[in-house]
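Note that one protein chain of the assembly has been removed; the remaining protein chains are unaltered in position.
Right, subunit A next:
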Amino acid sequence: MIEIENVRKSFGSLEVLKGINLTVQKGEVLTIIGGSGSGKSTLLTCINGLETIDGGRIVVDGTDVHAKATDLNKLRRKLGIVFQQFNAFPHLTVLENVMLAPVKVLGQSKAEAEAMAVKQLTHVGLGDKLKVYPNRMSGGQQQRMAIARALAMSPAYMLFDEVTSALDPQLVGEVLDTLRMLASEGMTMICVTHEMKFAREVSDRVAFFHKGVMAEIAPPEQLFGAPKDADLQTFLAATH
């Protein structure tokens, strides 16, 4: 369970998160929508401790993420995150990209890590690209590799930060399909996205962020079908 309690975060004088309260249950798929600068991506990087927070707290399975005593490297093993940029490691093959952290961080044997990497890469449809270097692949393929790389750590939660935003339009579908597959398998996911159709389909709940505030959160049919918040109504009207 991820518990977010009254979280505040500022960059200089700009307050990007103004007291966010949110709980994500095991097995839940939560998508976060909202305009740019609404704080939704920042929240994700706060959850895995890449960003500090200025108030409140975030608790993952009982561990306070930003407590001094917390071993963030250990905590991050259970929080997979995939970013807008694919962040492929260009000097490693696809297989090596996925094997690196399981070997170096989890201390798995090469054979063990390779078996897991092959399994995850096959799962995301890259089983025939094992020996290829990332720069020989399309953006969509690189992004699916990044997903497999995160999954190879056997995380309990997956955070997706606008993972289709840097893709050519014709490549968005294959990555969304991968996310749909994960959702249907019961992975706990928080997806920050601009893909409204996707959000409507896969989410258990959808949260709308506006200017650092979670203005509305509801099941998709309710949030999209009968939005209450005025800013959300404007936002949805503009995106349709």
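Everything below uses one rule, namely that a contact is a pair of C-beta atoms (placed from the backbone, for glycine too) under 8 Å apart; a residue touches a chain by one contact, two chains touch by 3 or more; residues count from 1.
Methods note: contacts and distances are computed from a predicted model.
S.K.: If you look up the hidden chain in UniProt, what protein name do you find among "ABC transporter permease subunit", "Copper-resistance protein, CopA family", "Transcriptional regulator PadR-like family protein" or "Succinate dehydrogenase hydrophobic membrane anchor subunit"?
M.R.: "ABC transporter permease subunit"
S.K.: With the full complex in mind, choose from A:67, A:105 or A:230 the residue touching the hidden chain.
M.R.: Going through A:67, A:105 or A:230 one by one, A:105 is the residue touching the chain not shown.
S.K.: For a quick check of understanding: of A:121, A:153 or A:232, which residue touches the chain that isn't displayed?
M.R.: The missing chain is touched by A:153.
S.K.: For the full complex, which residue in A:63, A:85, A:165 or A:222 touches the chain that was left out?
M.R.: A:85
S.K.: Return the single residue from A:48, A:143 or A:164 that touches the missing chain.
M.R.: For the chain that is not drawn, the touching residue is A:48.
S.K.: Against the chain that's been left off, what residues of subunit A make contact? List them.
M.R.: These residues of subunit A touch the chain that is not shown: 48, 50, 73-74, 76-77, 79-81, 83, 85, 87, 89-91, 100-101, 104-106, 133-135, 146, 149-150, 153.
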